[in-house]
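Other chains dropped; remaining ones untouched in position.
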Amino acid sequence: MSTFEQRRRVAFAVARKDLTIEWNSRILVNQVAPFAAIIMVLFAFALDNEGILQRVAPGLVWLATLFSMLVVIQRTFAVESADGALDALRVAGVDPSAIFIGKSLALMVQLFALELLLVGTAVVLYGVEMSLVGFAEAIVTLLTATVGLACVGTLYGGLAAGARGRETLLPLLLLPVVAPVLIGATRATEAAFGSGGAQVSEGWPWILLLAVFAVIFAVVGSVAFGPLVDE
Amino acid sequence: MNSAVASPRGTGTRNTRILGILTIASMAFLALLGLVFSAEDRDQGSSVRIMYVHVPSIWVAYIAFGMTAACSAIYLSSRNRSLIWDRFAGAAGEIGVLFVAVSLVTGSLWGRLSWGTYWVWDARLTSTAFLFITYLGYLAVRRLGGTHRQRARRSAVLALLAILEIPLVHFSVRLWRSLHQEATVATGGTDVHMDGLMLFSLFFGLISFTLLFLWLVIHRQRSLALEDAMENRGLDAAIEARREEAVS
Amino acid sequence: METVIELKGVVAVLGSFPALAGVSLSVQRGEILLLQGPNGAGKTSLLRVCAGLMPIERGTGSILGIDLATNRQDIRTRVGLLGHTNGLYLDLTVEQNIQFWASTVGASQEEVANAMSTMRVDGRLAKVKAGQLSAGQRRRTALASLIVRRAEIWLLDEPHAGLDAAGRDELDALLRNAVAAGATVVLASHESERAAGLATRTVTVDGGGAR
């Protein structure tokens, strides 16, 4: 077993590597972000009748986040398995929980950037007006939801990465689990945006739910990533 | 376990046959209770009789998934990692999925009768659907391939994660105010608003469905054991054939 | 003499196929063991079992005294495997790839620079993305990142394939140095003349067994 210090070093190395890959290839900036924006527009096409759109804006933000997340996770593990690097990682004896933490961290950074963009788009397009407290609440919602999503995404992404046909196993595993995040984050965002007359204060219990989810999956992920991915 | 493996004719033993007869008898009695003896509901009329299938089957599904998780935990923590626990976990998972399906189908039929629609996106219904999907995912991962031990370890970890979904389903009605019946029986409170016979029938349903579940699980576990044994025998033959490949 | 690899009647399956059908093998520290045998014989599978990547179905084995059935994670920190694939991140440059592996094991900048010049992927190539390299250059990069991992047992699957004439000589020298420094090498190869000159012992793998 590796020491705490070692594990920290490896986790940071992994996170740095993933962010460097993003930096070298600019996939997130050049492709995922526009993709997410297009999703929001598509929703508008499919759903716009009689002002439904304004009411469901927070839900759309989070749906778009989820779908983009699928894409980002697939990419982050495609990178690992393209030339057998995941095998190399495993045989290098790198501590699985350090891999988990590192990849989750990198995913968090990327997701958070994406969500800021999506929320910003929603605010501008739908003319949302937020109070200062609402703004703070929105940021806290983004942060807690992101931690949970990144952890659970990394966990199941890793499991699906080894399997043939991984493009499709991942969503099957992931979507039922992230449903609570979707609800919690949507309700909290509604509170922050004040959609449909919601009060800012109504958001905090949902944020608590998000935090619980994040903690559970951060802990479970660190422990379970090894057995799930390694064998 | 090995007695089942040794007998090539089936997965039954004397004990399971007794269990099977018990199950059939109690099912028959449950049908009588539900269809003849118990009264119609004040609001819901005859359709309330669906309850005696709908509610026990979801509860038994909880039991099944609980068993999957427990067997998985035992598998992971035991020293010798006996595969029998993995087979019990898998068998219970499969049958649990079956029971959730029964509950979903009866629930939506009931919904059609009492709410006028098969399905609404209410928290209880949706979370039940997610529960169903989660365990479909569990079964998919069981079929991912690899050695028996890989399968066992991977799916055991997943089972421990999946069980977290159950409290979500159970408390969903309170978390999100919903159309669906609030937990009326399993609240631990004293004010149960059900007529005595109804309540009895419900609990009797739980017992008969549990018997059915046990009976199915034992058979399924044995047939899984037979499958594994067949695979082992197949492996012996395959090893022979593989050795022949050598050109020497 | 210290035995670093000890396998007894090992069976390992891929799907339901016994890729290894009862292999017994023992390797001493300091050997350069050559695995030979026809295509599909089980050489790759044998190397993956020794690396702790492939679980064993029957039989027993220990690597560096660590049990293969129960403790694969510990084995992996002490062996290094070069498979048929290179295990590179195609969007990282050569240097970033090797740096990454170095930082996972805590190797110094000097070791990185050394490894890169040993495998001659320094200079212009250092800043080229791995995905843009030629086949042989990738193989060199993979070897360089293996060097910084400082394994005690080197498991190499056709390491010469793709390397040019100079690269082959460099690789041979590298392996001889590693062994002199206390490592053990097991390599699979189809280039019998070249590999036989390097190896201290040859084992023939065939039909999932070893002789």
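Note that the chains take the letters A, B and C in the order they are written out, and that residue 1 is the start of every chain.
In this text, a contact is a pair of C-beta atoms (placed from the backbone, for glycine too) under 8 Å apart; a residue touches a chain by one contact, two chains touch by 3 or more.
All figures in this text were calculated on a predicted structure; none of them were measured in a lab.
Visitor: Copy numbers per chain label across the whole complex?
Guide: Chain counts for the entire complex are A x2, B x1, C x2.
Following the convention adopted for this analysis, only the chains that are shown with their structure count from here on.
Visitor: Please find which chain has its CA centre nearest to the centre of all protein CA atoms in view.
Guide: Central by C-alpha mean position: chain A.
Visitor: Please identify which chain has its centre, taken as the mean of its CA atoms, farthest from the centre of chain C.
Guide: Of all chains, B has its centre farthest from that of chain C.
Visitor: Counting C-beta pairs in contact, pick out the pair of chains that comes out on top.
Guide: Here the largest contact count links A-C.
Visitor: What is the distance in Å between the mean C-alpha positions of chain B and chain C?
Guide: Going by mean C-alpha positions, chain B sits 47 Å from chain C.
Visitor: Averaging over Cα atoms per chain, report the distance between chain A and chain C in Å.
Guide: Each chain reduced to its C-alpha mean, chain A and chain C end up 36 Å apart.
Visitor: Roughly how far is chain A from chain B, centre to centre by C-alpha average, rounded to an integer in Å?
Guide: Distance between chain centres, rounded to whole Å: 32 Å.
Visitor: Could you check chain B for residues that touch two or more other chains and list them?
Guide: In chain B, residues 145-146, 149-150 touch at least two other chains, as defined above.
Visitor: Got the chain A residues that touch at least 2 other chains?
Guide: In chain A, 231 touch at least two other chains.
Visitor: Under the definition above, what is the set of chain A residues touching chain B in their complex?
Guide: Per the stated touch rule, the residues are 159, 163, 169, 172-173, 175-177, 179-180, 183, 216, 220, 224, 227-228, 231.
Visitor: Using the touch rule from the top, collect the residues of chain B that touch chain C in their complex.
Guide: 145-147, 149-150, 231, 234-235, 238-239, 242-248
Visitor: Quick check on the complex: what are the chain C residues that touch chain B?
Guide: 11, 13, 15-18, 21-22, 38, 40-41, 55, 57, 206-209, 211
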